[in-house]
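With one protein chain withheld, the remaining protein chains of the complex are depicted in position.
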Amino acid sequence: MRRLPDRGRVDHDQRVAFSWDGRAVEGLRGDTLASALLASGVLVLGSSVLMSRPRGIVGDGVTDPHAFAQVGAGDRTEPLMRMHEVEAHDGLVAESRLHQGILPTGPDPDRFEKRHAHADVVVAGAGPAGLAAALAAAEQGARVILADDHPQLGGSLLGEELLLDDRPAHEWARHVEDALRAHPDVLVLPRTTVVNVGDQGAVALVERVSEHVAPEHRHGRALRRLWQVRTRELVVATGATERSLVFADNDRPGVMLAGGVRGLLHRYGLVPERCVVFTANDSAYRTAIDLVGAGVEVPCVVDVRPDPTGPLAERARALGIAVRAASAVIGTDGDAEGALAGVRVVALDGGAEEVVACDVLAVSGGWDPLMDLHHHVGGRARWDAERLCFVPDGTVPGVHLAGSAAGVFGTEACRRDGHLVGLVAAEATGHGSAADGPDAPAARDAAEAPPADFVVTPGTDPVHAFVDQHRDVTIAGVERALGSGIRHVEHLKRYTLVGTGTEQGRTAKVNAGRMAADRFALPFAEVGVSNARPPAQPVTFGALAGRALGERFDPVRTTSIHPWHVAHGAVFEDVGQWKRPWYFPQAGEDMDAAVLRECRAVREGVGMMDASTLGKIDVKGADAGEFLDRLYTGVMSTLKPGRARYGVMCKADGMVMDDGVVLRLAEDRFLATTTTGGAAGVLDWMEDFLQTEWPDLDVWLTSVTEQWATVAIVGPKAREVMAALAPQLDVRQDAFKFMQLEEAVVAGIEARVARISFSGELAFEISVPMTWGLALWEAVFAAGQPFGITPYGTESMHVLRAEKGYFIVGQETDGTVTPLDLGLDWMVADKEFVGRRSLRRSDMLRDDRKQLVGILPAERLPEGAQLVDDADFEIPVPMIGHVTSSYDSAALGRPFGLALVRRGRDRIGETIYAPLQHGTVAVEIVDPVLFDQEGARRDG
Amino acid sequence: MFQIRCPYCGPRDEPEFKYGGQAHVAYPADPEALSDEEWARFLFFRDNSKGRYAERWNHAAGCRRWFNVVRDTGTHELVGSYRVGEQPEAAR
Amino acid sequence: MDPNEHALHNAPFLWRSPEPKASYEAVVVGGGLHGLATAYYLAKNHGMTDIAVVERGWIGNGNAVRNTTIIRSNYLWDESAAMYEHALKLWEGWTDELDYEILFSQRGVLNLAHNLHDVRESVRRVEANRLNGVDAEWLDADQVREFCPIIDVSPDARYPVMGATLQRRAGIARHDAVIFALGRACDALGVDIIQGCEVTGIDVVDGRVTGLQTSKGRIGAGRVGLVAAGRTSLLTAMAGFDVPIQSHPLQALVSEVYEQVLNCVVMSNAVHVYVSQAHKGELVMGAGIDAFNSYAQRGGLHVIEEQMAAGMQLFPHFSRARVLRTWGGIVDVCPDASPIVGLTPVENLYVNCGWGTGGFKATPGSGWVMAHTIATGEPHELNRPFSLTRFETGELIDEHGAAAVAH
Partner (left out) sequence: MADRTAPLAAMEDRIAAAAFPGAALAAVPFVAQVGIRLDPAGPAAARVAEALGLPLPEANRVSASGGRRALWLGPDEWLVVAADGEERALVGILEDAIGADGAVVDLSANRTGLELSGPLSRDVLATCCSLDLHPRAFGPGRCAQTLVQKAGVLIEQRDADTFLLLVRPSFAAYVAEWLVDGMAGLAADLAAV
């Protein structure tokens, strides 16, 4: 196409240089990639997906079925960018790839941001309707966000030559924009697409923040920003899109949408040499008129209607444009490259084909209100047989449609509609009254003649006439599908792929549906089109992820002692969001060696562990004991102040949910501890029962998990270390018994000390405010030096507890294990507690349930290994259980483990087998308590 | 993403809340008196109706209160919220 | 050349659209994949031809067109493994048997493990699978990288990949093609597929089903199978009993079309990702379930945002891939995440539901056992454990805890 020096909204003095398919190309500031290529004579963009036919630019908007390119270089390369949206700039690199893009191979160097915002009214689209709506709502005092996907506001006003109030319409747009920007509570967002509408006014927008400048000029700015807006009302003023007509070789580069051709002229000053117009409605006459006004030759307007007599047709005739009524384009001819050279026109009542030479054919099949955002929240549409388009069928609460999106087609009518809708939306948010609001501007648009119901030129070659150009679906393809018995457009879509392309078939779907209606002899209103889904325009994964990458993806929780662990070479284990020291390898040690050393230290000397991640819940009130009795399987109310008791909780289905030690701090106060991963869930669970089932109980719950850091000193020498740390504390066995707690000053810090043991060894757990945790830890470490105190991690903790047969929630249990299965009969008290009833269901009473046992395998087994009865078996073989824990024991000098085994407790002493891939291992079933069965060691 | 009105804190975004399923299902007063079938109904069976539905939410990231909401499961319309102990008619 | 010869679907005829007869020997309610497969096997395995599938919309319009098409059989519990493995074996023959290209591609499914707990449970599942005759392997992080080079397995990732289970026989199929294939196969066997026919009432006389009230009038039926996924509760309410399912939105999405970069299916429980690249080149990803009950076939965008952030952990270079389309299905979730297939309190009325987020893979197996149940009035050995009564006894098949993501 040719550039007119004095037309368009581009800066004719500012050239930009970029690369297309490796070639240097120039454009003007204000060009898009599409317009710059057209201006540079690039007509053929590439070839089609299935049939390898040459394809070119079809429109001037994002519904264009071909205008996609691979843009950017290296890790910034982005597939299938909308060429009409990509702003030409120096250094832009683009490549022809219309249908299948290439993903970069490295991480994204650019930044994608998110921003939350709140509004009374969000207006999507800044054409006459959206601008008027935003202004009306803003003047009523509402908080308004106006978003439009173009760099400049004005919508179709920028692609037309129109007057509003006898002024050029784009000047009116500028004036409104200025007025809006002057409002403190209005946010104007150009280059911003409203992509998703959710419930209760959750609206997502994607702003192209720095995409239009070369990477080296972005300076840390986001490439794009996803706005997450909560609005009370949404005004959808997204305009309408033009659809095509179907005839042979309608996919040739040069066959364009009439509105697009007009847009290229007014936005970019681009014109064809000789342009034929083919239409079923009045709007395309504007293209003919405007082109002639720009000095372009328009040999004829081919109009399918028998008698086009509207004011626009009259004006065209007055300009000397031939109007060929009751005629249609039946095919096109191409040049050597395959681009358009001429069109073949026929009279609809018969007669010979006539070839008219042209380089552009401007087609208009009609206009489809763009209602995607209304559809996102379940808004319906109905076919309007007069306007020949879908129009909204009622609205969803909080979502309004305005202007062409609502089926209003006159420019002034759109502005008036927008104004009225803006007032209604503002009123709905308590701002002003629509009835008493400022008067709506008049709508004096010239009347248009009715459009014709026309899709396919009769007699055209079905094999080369395209319904969905992006997916290469032809009339023949649609016919084949319909011939196979398909009776529904959703099946038609899935059989032919109509409407499933990158642009979601926005120019194609209505035509496909109308062809189906024809074929079934059904009213199109019944047949409809395949549905629309979010997003309104595709959104990159990166934009949806935003800044939730790396350490911002998910919190990494650490205790106040963590820096010490890091400094001392700990290897960490993820437990929920927490990082816990897994083991502390010394030089040259692997994990097994480190764990053996740590365990030995605890059994023979003294070890120390950071137990701060355990959940802690302060339970206060006169009924605190009663409350805990109802939740734990055991009895807590009989506990004496200053004493602690171990407890297990079940879900209502009787399965073990969590466990921990409960300490009675005072007559009316308990501290319940939970597993690290279970902390939040247990508190929620407790609050649930307290608030909804037993609101009459005098109990108050407070999470104090992070108030307290806890250091455990464990091993035969723990008492000496404790004594050194807290000289005033009487640590002798008689004074400080197992499951007792004391307030004490430890290393100068006020602390709570409890004798709790998860290893079977003598142990003291010291708790201090979290901010004192590291100080305490360092003091313990220092005080323990004479005794060779050894920090240990979760792995050693697991080995030590397993030697004692203690289970771990989530390791020995998986939501299918009851306290009885774990052998905790002694803890299931004879009183009501949540889940108790479930333990009486027939399946729970079966005598072949899986039970927790100890195992002594011939070699160390992988955790998760399955167990079978016989060494000789054939697959499939019944499994009688599995290994839940498996370690090498320093204390036992051999591998051992825990397992859930069918009828396991009755089978102690028997041998079963673990069939591993390299061979089957014999496993002896033993009592789960393998070390210090008498429990002598816990008192030191 | 819903915006849910906490009866105590006001309207907040859905991620602040935890869903609790059907409202007004009390833990049986005397579980031991129930047959296996009756107990199973309490454990596992909840209304799954289309239309207005009374359900529980917990304002987990806010005031930690459990409360009830009437919501249309067909359209996602949130009719209103009300406190524990109140009946669905109180939803606003 | 006819351009549409490239098209995937190439059957000259699919199915008739008959009006319903006054009555049928058996009627299957729900024209999803399970309903169609049920009808297909009723006709094929049990010789019943006086049968109809009634579908309120168009066949497939439920979860059939909405699922991410992952097919695998590596479930933990014996009952599940048996059911899904039976299905997988049938999948392996379906393209030939149905004479329709359903693009079943056994490209392998990786279930990633990100922490010690995952590793333990993964090994447990692999071992159980092996002993149940289901192919399964445990890969360490290096082997994962070798198998699927584009996964970020760096050890300092927020959720490092510590290994994965691999089922090589697992993969994906083209869900749309399966609908067309089954619809055609049913029709060819004489099954009436009645679309646009919503069941609005169930006639029960003396505890026995006699027919259905529908938007196309009454249809008499000797036996009825309810195979309506997320809408099952609405149907069983018509027959006077409940099923313990809750219907939730489950969302999924596709990207635009890219050159192939992902050679297998990747799933991760801990970071909530499951992704594959379909034949045309679009990435297909599933999001997490929305917490609440809903029949609206849509969920919240925040669920998808979370999903994308998780996806970027594993595939940092998907940053410039674009979400083309998102949608939601209504999944029927059972308390134990296992289906209910079998008898109901009403005689001659059978139910098949509760497949939740993972029933696509079960399609042939589900149809097989449901057809057996309807035809014989007794559950097949494979679905006997999946009874409605298990909730009373507590004999659940709890696939939550241990079975990785259920898709």
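Each chain gets a letter, A, B and C, in the order it is written, and its residues are counted from 1.
Operating definition for what follows: a residue touches a chain if its C-beta (ideal position, glycine included) is under 8 Å from a C-beta of that chain, and two chains touch if they have at least 3 such contacts.
Remember, it's a predicted structure, so these values are computed and weren't measured experimentally.
Contacts of the undrawn chain with the visible chains, over the full complex, involve A, B. In the complete complex, the residue from A:14, A:433, A:702 or A:785 that touches the missing chain is A:702.
Of the options A:5, A:22, A:41 or A:220, the residue whose C-beta touches the omitted chain is A:220. Summary of contacts with the chain left out: across B:15, B:28, B:74 or B:88, the touching residue is B:15. Among A:552, A:640, A:831 or A:846, only A:552 touches the chain that is left out of the view.
Residues of chain A in contact with the chain left out of this view: 111, 113-118, 143, 209-210, 219-222, 228, 230, 547-548, 551-552, 554-560, 563, 577-578, 618, 620-622, 668, 700, 702-708, 747-749, 769-775, 778-779. Residue-level contact of chain B with the missing chain is found at 8-10, 12-13, 15-16, 61-65.
FYI, only the chains that are shown with their structure count from here on.
One finds 26 Å separating the Cα centroids of chain A and chain B. Counting only residues that touch two or more partner chains, chain B has 1-2, 13, 18, 36, 39-40, 43, 75-76. Residue positions 198-199, 202, 378, 653, 838, 841-842 of chain A are each in touch with at least two other chains. Of all residues in chain C, those touching chain A in their complex are 2-4, 6-9, 11-17, 57-61, 65, 78, 114-117, 119-128, 130-133, 158-159, 176, 179-180, 187, 195, 255-259, 261, 281, 296, 298, 300-301, 304-305, 308-313, 316-327, 392-396, 398, 400-402. Across the complex, chain C is touched by residues 50-51, 75-80, 99-108, 110, 112, 196, 198-199, 202, 204, 376, 378, 463-464, 472-474, 476-477, 480-481, 483-488, 490-491, 494-497, 502, 504, 533-535, 538-542, 544-546, 548-551, 553-554, 556, 573-575, 653-654, 810-811, 814-816, 838, 841-844, 862-866, 868, 875-879, 882, 884, 915, 917 of chain A. Interface of chain A with chain B (complex): residues 198-202, 230, 378, 397, 652-653, 684, 687-689, 691-693, 695, 832, 834, 836-838, 840-842.
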